[in-house]
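Here the structure comes first, spelled out in structure tokens, and everything after it is commentary.
On to chain A.
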Amino acid sequence: MSGASDGLIACLLLAGITGLLVVVTRDPCRQVYALAGNGLVLGLLFLALEAPDVALSEIAVGTAVTPFLFLATLAAIATDRAQR
Partner candidate 1 sequence: MSLLPWFVAAWLFAVGLYGIVTSRHCVHLIGCLTVCQSATYVLLLGLGFVRGAGPPVFYDHPPGMPAVDPVVQALVLTDIVVGAAVSALLLAIAIQVQRRRCTLDPQALRPLRPSKRTAE
Partner candidate 2 sequence: MSPDAILPVAVLLPLGVAALLLGLAHWLPTQLPKLVAIVTALAVCGLCILLIRQSLDGPVIHWFGGWTPDASHRPDVVLGIGFQADPASAALAAFCAFLFGAAFVFAWGYFDAEHAHFHVLMLLFLAAMVGFCLTRDLFNLFVWFELMSVAAFALTAYPLGRSALEGAFHFTVTHALASFLMLAGTGLLYAGTSTLDFAAMGLIVARLGSDPVLTGGFVLVASALLTKAAILPFHLWLADAHAVAPSPVSVIFSGAMVSLGLFGLAKLVAQVFPADPHVMGLVHGLLLWLGLGTALVGGLMAYAQRHLKRMLAFSTVAHLGIMLSALAAGTGTGTAGFLLYAIGHGLVKGALFMLTGILLAQRRSADEIVLYRQGPGLWAPGLAMIAGGLLLGGLPLGLMHGATHLMHDSAALPVTLVVTVATALTGAAVLRAASRIFLGWSGAPGPELLAPTEREHEKPDRPIWLMALPPLVLLTITLTPFEAVAPVLGAAAARLSQPDAMPLPLPPMRRECPVALLLTGLLFLFAHLRRRPLTSSARALVRVERWSFGALQALHSGLIGDYVTWMIVGLAVFAAARIG
């Protein structure tokens, strides 16, 4: 019981820390990885909060699709800048 509770506290704190990391990583190319990490931690937190459905979608969306969209955007921006 207390083990599960400790895990929950750890996940909550980790979520707070990774959120901060996303914000302070000012370089967008590196921010993507912080973002994916934040998504993963949130997924774990949701598992600890007994929300497997939400965890599954957060991991699919937050660690796969959204970071990919960010990467594609950054690649498009880099292409655009290279051509000028």
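Regarding selection, all candidates are chains of the complex that A comes from, given by their letters.
Methods note: contacts are C-beta pairs under 8 Å (C-beta built on N, C-alpha and C of every residue); 3 or more make two chains touch, one makes a residue touch a chain; residues count from 1.
Remember, predicted model here, so these are calculated numbers, not experimental data.
Chemist: Any copy counts here: identify which of 1 or 2 touches chain A within this complex.
Modeler: Answer for chain A: candidate 1.
Chemist: Name, in rising order, each residue of chain A that touches candidate 1 in their complex.
Modeler: Against candidate 1, the touching part of chain A is residues 1, 5, 9, 12-13, 15-16, 19-20, 22-28, 31-32, 34-35, 38, 42, 45-46, 49-54, 57-58, 61-62, 65-66, 69-70, 72-74, 76-77, 80-81, 84.
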